[in-house]
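A single protein chain has been removed from this complex, and every other one stays in its place.
Showing subunit A:
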Amino acid sequence: MQERNNYIEIEDFLSNESFNLWVKYQIDEQNWEEWTLEDPKRAKLVEEARLWILAMKVSEPTLNQKTIDIALEKTWGKINKKEKNINIFQKSPKKFLDNKWIKSVAAVFILGLISSWFYNNTILNTTSTPIYNELIQDNKEGLVEQTNNSSKPQIITLSDGSSVLLQPNSKLSYPKTFVGNERKVYLSGEGFFEISKNRKKPFFVYANEIVTRVVGTSFRIRAYDNQPDIEVLVHTGEVKIKSNQSVTKSNNQEVVLFPNQALQFSRKNLTFNKINDIKTDRTLIQTTDNIEQLSFDFKDTPVNQILKIIEEAYLVQIDYPKDKLKNCYLTTSLNDQPLPEKLKIICKSLGNNTTYEMNGNQIIITSKGCD
């Protein structure tokens, strides 16, 4: 910094941080006031510089922390996507397209794209191809598939602690453990999802032509191969939905849904229809299940009763020592928690000597009672 006694232009003052602080916030670390009064000529210059600062205000940017958090999360998503692309092309950096072999592969690939576009646009809408099968073939993570052929919903727990209540005639494919910065699962049919919160690893549900993205919420997706619409109903939290561009080749629109909102996606026209309040839509509310209608807010409720409600909601069987727990009461809110998390919270509140074990739809709680 220039010695201030040599300042002759107002520019000198304007770029001096300490001077700015003094004018704007009256923080006089370097005795500007005294220094100004020493010399009348100087005072004139200082006064002019002050006016400049007053006339040049730029307010502080106003973005709240939440917006920034969301943006950061989006950026991680972009990073992942880009890193993947780079990995594909890295092997032969510059002369990638010079290679004849690559050229022919590219030609085949492009041909494939054109034909799949043609296919999607002409055949898909009339016969509804099982997109689900194509999607899981593209995934290289080594997926586990669970099919519900029974007549009752089935509970599936995922490696991140999320749980999915899979309806009859539905399938879900998911990796045994989630690796990388994304959690991806594939649905055909209908399921109610309760996703454990992890801002760094967004959770994606691929269901026919749409992709649903969340960080930790609960919602229902209905995406049957033989139905003309896909439906997403949000129970808690925030859910973002896009059409899957690798399937639809169009429509980059993203729809954000909040609790009690729903979305109908027309598979024929690739259009979104947003419903702002599920509760006012009778046909929609009828399609929700016990799990959305039961409340998990408990106030001094006997633990035995809480466990019964869980059994009813998730269609599981819980084996627990009724006698030992009969005098235990809990006050807690378990809304918006996946099933494993609900059980964990209950066991923890009962004290150190309570644990649970889960095997399919069988749950065993071991306890010596509450402390």
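Criterion: a contact is a pair of C-beta atoms (placed from the backbone, for glycine too) under 8 Å apart; a residue touches a chain by one contact, two chains touch by 3 or more; residues count from 1.
The rule is short, and it goes like this: contacts and distances are computed from a predicted model.
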{"item": "Protein that the absent chain corresponds to, by UniProt name, given \"Sugar ABC transporter permease\", \"Ubiquinone biosynthesis protein UbiU\", \"Branched-chain amino acid transport system ATP-binding protein\" or \"Sigma-70 family RNA polymerase sigma factor\"", "value": "\"Sigma-70 family RNA polymerase sigma factor\""}
{"item": "Per the touch definition above, residue among A:I79, A:V256, A:L294 or A:I364 touching the missing chain", "value": "A:I79"}
{"item": "Contact partner of the left-out chain, one of A:I27, A:A71 or A:V179", "value": "A:A71"}
{"item": "Subunit A, residues in touch with the chain not shown (by the definition above)", "value": "9-11, 14-15, 17, 23-24, 51-59, 61-63, 68, 71-72, 74-75, 78-79, 82-83, 86"}
